[in-house]
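Just one protein chain is left out here, and the rest sit where they should.
The block that comes next holds subunit A.
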Amino acid sequence: MVCDWDHRVFCHLLIAWAAAQENRLWVDKYAPETEVDLAVHKQKIEDVRRWLREAFSTQPISKYRRLLVLTGPSGAGKTATLRVLSGEMGFSVIEWISAQQSPLDAYGYADENISGDDLYESAMDKFETFLARAGNYRSVFNNNPAQSSSSDSPTQNAVILLEDLPNILHEGIRQRFHSAIHRHVQRSTIPVIIVVSDAGVRGETEEVGAGPLRWSRNNEVSARFNPIAVTFLTSALKRVRIRAGAAVVSDSVLTNIVESVSGDIRAAIMALEFTAVRAGAAGSQKRGRNGPANASLESLTRKENALVLFHLLGKVLYNKRKGDPPPNHATKREATNLRKIDSKLKDEPPLQAWFNHEARATSRVSADELYSSTPIDASLFSLYIHQNYTPFCATLEHSDALIDNLSWVDANGGDNWYEQNPYAFHLYALGTLHALPTPVPHVGQKFYKPELFDVGKRAHEASNAIDRVRGWLSDRSPENASTWTRTAVALELGVVLRAKDMGMQKPPHGHGLFSEMRFVHGAGNAEVAGERETGGVPVSEEEPKRRLDGDDAQGTWLEDDDIEDW
């Protein structure tokens, strides 16, 4: 009786499972199972495999193989590689799946009445718990319970896979995320693999990658996956076609798909399934006409063609206008192409005589097009312009017009975000184009990332230091608390604090963050922003050095310049 019931339940489950299998998308259904099926470059697979082998080994090197970051555009086979290797090398993958958000979480706050902090567990809390548990406990389905507690068990290795990251663009969350990872890496032997898909250069990769890099140079390895090459993609698609029995999709359609997806294998397989289903349906009525399918294919697979930030800036700052001579390195064909584009541009209507100095040739850059293809918002765009404009200005007057425009647009929003000027992007772009000389002299300009964020971070640290000093003061007398506002401490107290440093009663160290400034010549320490972030710092010889305070200073060298100050 019991047995029979069990059997029936089992059958139901089996049928449900089979149905689910049937209904799965091809992407999941025909996911690669062996390395041969994987469309990723062999070398890349080998890199990851070597890393994993080292991580699981008992060699001392495994200590440095705790954190792997896989980056690359979506559909480059990052996760698939891991899954295949997990089958091949026999380790289990513990994956973080952010739970279904309750409506409460979704709004970020609960109704005042039902709130209560104990009920509310943020996604980040859950994540931290997950990581702590995953690091400490083994799966209950472990075959070998005797060995499960010790880290040197060779049979059942595991990695933690993080694909669904918390919202790390938020400063607080990011810090918690980093420290959770850091804690894990220090304590646990289970390696963590973070998969980051970068959709264009939006800075998210750096946020994940650079953070861990900063605190554990040795522990983190990152591997970048490139878009899948055409040949790999074609053969992978053909394999899927055979396995799915979708012979209706012709080779020419296949080529079309491959061309349109720009190396995204997931999109390619989706498109393949889509065309196969359509062709199958159409085929029952009228065979052999896949023209419309072809046409819709493009709209289906086309990725948002975001301009890379680098090119966006180049377009604006090089300020190409109608009639500009083609660049020296341009081929004849490119030159004629340019002329053709120019002939399509309409001339601007002539201006009044008194306004003539504002006349410019028609720009080859259209602000509308720029706006629709930009990967960043107006505010960040303005910061990038501000960081980079000076080398593009031939004279001070150009700079003046340009920065005045930036300042004007910035000051023309309201107090609140919703009052902000909706045309800010256009105004920034057009104003910049108008102000720059034409043509812009080429003097080997480089693009830098805005320093403002770094400055903000340092200002934040300094203001924490101010608060510490204020706390120290008001511990002595509550009257201090009202006298010393933040500005007063930052502006006036520095002198006394430094004098006190030499005396007996030491104020909390770290006040140097706001009280000490040394004047150094030189121009900033911005990082070059390239298409590929390498993190190289080109101009840093005269990077302002901030002296460490108190305990920290004792272990460091004094430099020549410092000695006069001591």
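Here is the rule we use: contacts are C-beta pairs under 8 Å (C-beta built on N, C-alpha and C of every residue); 3 or more make two chains touch, one makes a residue touch a chain; residues count from 1.
Note that in this section contacts and distances are computed from a predicted model.
Looking at the choices "P-loop containing nucleoside triphosphate hydrolase protein", "DNA-directed RNA polymerases I and III subunit RPAC1", "Protein YIPF" or "EIPR1-like beta-propeller domain-containing protein", the name in the UniProt record of the chain not drawn here is "P-loop containing nucleoside triphosphate hydrolase protein".
When you scan A:V36, A:I97, A:A353 or A:V495 for touch with the missing chain, the hit is A:V495. From the options A:I61, A:I242, A:L351 or A:M517, the residue with contact to the chain not on display is A:M517. Summary of contacts with the chain left out: across A:S62, A:S86, A:S222 or A:S399, the touching residue is A:S399. On the side of subunit A, the interface with the absent chain consists of residues 108-110, 115, 379, 382-383, 386, 390-391, 393, 395-400, 403-404, 406-408, 410-413, 415, 451-452, 454-456, 458-459, 462-463, 466, 470, 473-474, 476-483, 485-488, 490-496, 498-500, 502-503, 505, 513-519, 521-525, 544, using the contact rule stated above.
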